[in-house]
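Removed: one protein chain of the complex. Kept in place: all other protein chains.
When the chains are written out, they are named A and B in that same order, and each has its own residue count from 1.
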Amino acid sequence: MSDLLKMTATEARNSLLKKEISSVELLNAYQNAMEKTEALNNYVTTTLDAAKQMAVNADKAYAQGNAGSLAGLPIGVKDLFCTKNIETTACSAILKGFLPSYESTVTSNIWQSGGVMLGKLNCDEFAMGSSNETSIFGPAVNPWSKIDGIDLSSGGSSGGSASSVAAGSALMSLGTDTGGSIRQPAAFCGVVGLKPTYGRCSRWGIVAFASSLDQAGPFTRTVEDSALIFSVMAGHDPKDSTSASLGYTNFSEAVKSGIEGLRIGIPAEYNVDGMDIEISDLWKKGRAWLEQAGAKIVDINLPHTKYALPCYYIIAPAEASSNLARYDGIRYGKRIEAETLDAMYEATRADGFGEEVQRRILIGTYALSAGYYDAYYLKAQQVRRLIKEDFDEAFNDVDAILTPTTPTPAFPLGAEVSDPITMYLNDVFTVPANLAGLPGISVPAGFSNQGLPLGLQLLAPPFEEGRLFSVANAIEKQAEFLLAPARAAGDLQ
Amino acid sequence: MSVDKNVVKKISRLARIHVSEERSEMLSSDLGNILNWIEQLEEVNTDGVEPLSGVNEHLLAWRDDTVTDGEITDEVLKNAPEKAGEFFVVPKVIE
Partner (left out) sequence: MSILVSGRTGDWEIVIGMEVHAQVVSNSKLFSGSSAVFGASPNNHVSLVDAAMPGMLPVINGQCVKQAVLTGLGLNAKINKFSVFDRKNYFYADLPQGYQISQFKHPIVGEGEIQIELSDGSIHKVGIERLHLEQDAGKSLHDQHPSKSYIDLNRSGVALMEIVSKPEMHSAEQAAAYIKKLRSILRYLGTCDGNMEEGSLRADVNVSVRRPGDILGTRTETKNLNSVRFIMQAIEFEVQRQIELIEDGGEVIQETRLFDTSTGMTRTMRGKEDAHDYRYFPDPDLLPLTFDDAFIDKLKDGMPELPDEIKNRMVNEYGLSSYDANVLTEERETAVFYELASDGRDRKITANWMSVELFGALNKAGIELAQSPVKPKQLGGLVDLISDGSISGKIAKEVFSSMFETGKDAKVIVEERGLKQVSDESAIIYMIDEVLAANLDKVDEYRGGKEKLFGFFVGQVMKASKGQANPGMVNQLLKQKLDI
């Protein structure tokens, strides 16, 4: 049984094709793992009855020789994706009990390719947070060791998605990334997290946080697995006006291409104050690995990097303040009864939204309000252009950019939650890619002195995910990262 | 930028979020700190820079004018906290 957990998605897929294992066996192993790791609080809803049916169907498909590329592979879904007739809450009290009558485009694609749905995964409320602590269900816990007896944060917002893959309670999972919500938890938990190019994956049916920044992406144990599932997630969707009209690409090929001669940029501005020495050491290692793999390292500048975070913390809350106006207690979700319509709105939203979500709605409302629009929102949009232009210019010279994913390893739960700005600083290396719409991937590449996983981030020009996979694969090969969290369901490697 | 309690009152009203007197105090300092931190953007010279609201480079695609949706009253109403017949129901609004 535990051998099943050791398989990567690609390995499991090959074994399923060869009929060495069955989808039902694989599902049973993961069901067992889910039970064992319950304390990590990764799943907010499990869908094992549906999973069983899907696994049976997958086995039939393998028997008939028409199995999709994800057939039988157990997958968890961030609770931000609307799933038909399965409670979808965005981990917020305001959406408790909401049963969508529709399925998001990305999850539809996954199920159509035979993926087996394990359940809905914990995340920060409306994906607003970097530690999964804003979830109404309590935080998803990092499966790596505790520090001073305190549980570590899985990162956020897609904490449950990262933690479940790291703990072996999901073979792969789906998350979303608005400012680093896939890459930061991936780094904290020691798994591969991909944020695709803006417009690559449909946003239709995903609870919106900040529409111009949100992108869905996968968590996997290897780069190869990432390419496997991403090939299914990506694609044009006429229901999303911001979805790019590009045809199907099989990204698995790209993983294997060498990186000889590729030019990799190292941005000077990512050497920020307060970055842990172990992080900068890892960054240097990454640089050396890529050089050994035949890439050319180029020092570059991204002058406006410093302003990406404050820029993001205007744009994302501004869009969120509008996106979250629909949670008004009328058509779905929670309602606190009151005498007047306005009193009902105010009570419902005060009660239904958590502290951080309210804070961001208020900041966003402020930034868009009369008299402040130009100074905040417009200014942030201008800075956003400068940040994007920094990248445009850099990519004239280099093929990809290498940075750390986070300035620190995972921190104990409760350590940062009281100070919003400290929490926001977690996203300092990840936010620029969202503002510029670029694809980014975090690859587990080493450990902190305390034995916590650390990630390296790669960025590429728009729609060059294939190139990201090639370079990420080179890092993965040389890093020889050992995924062995103390609280995993079993041996994973 | 300091955010006084009147501003908190105004924006929480615009956002339809009830803020109690004691929370208002805390929020005004929280929001003030965040906005102060954000104000480092003022250092950036943005003269003549065109604002960027999205990164898409393709053109907006248009739909055909055909009826392809709707007539799903049950689905539309099924999650409503209060309904009467085929209507959503809210506290009475006086115009």
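Here, contacts are C-beta pairs under 8 Å (C-beta built on N, C-alpha and C of every residue); 3 or more make two chains touch, one makes a residue touch a chain.
Quick caveat: nothing in here was measured; it's all calculated off a predicted structure.
The chain not shown here is touched by just one of A:43, A:98 or A:353, and that residue is A:98.
Across A:190, A:205 or A:485, the residue that sits in touch with the chain not pictured is A:205.
Note on the undisplayed chain: of the listed residues B:21, B:47 or B:86, the one touching it is B:86. Considering the complete assembly, chain A touches the hidden chain via residues 81-82, 88, 90, 95, 98, 100-102, 104, 203-208, 210-212, 238-242, 318-319, 321-322, 324-326, 328, 330-332, 341-342, 345, 365, 368-370, 373, 377.
Listed by residue number, the positions of chain B touching the unshown chain are 13-14, 16, 53-54, 56, 58-73, 75-77, 84-95.
Keep this in mind: only the chains that are shown with their structure count from here on.
Per the touch definition, chain B reaches chain A in the complex via residues 3, 7-8, 10-19, 27, 30-31, 33-35, 37-44, 46, 49-58, 60-61, 63, 72, 75-76, 78-82, 88, 90-93.
Considering their complex, residues 97-99, 101, 198-199, 212, 238, 241-242, 244-245, 304, 306-307, 310-311, 313-314, 321, 325, 328-335, 337-347, 349-350, 353, 358-359, 361-363, 365-366, 369, 376, 378-386, 388, 420-421, 436-437, 462 of chain A touch chain B.
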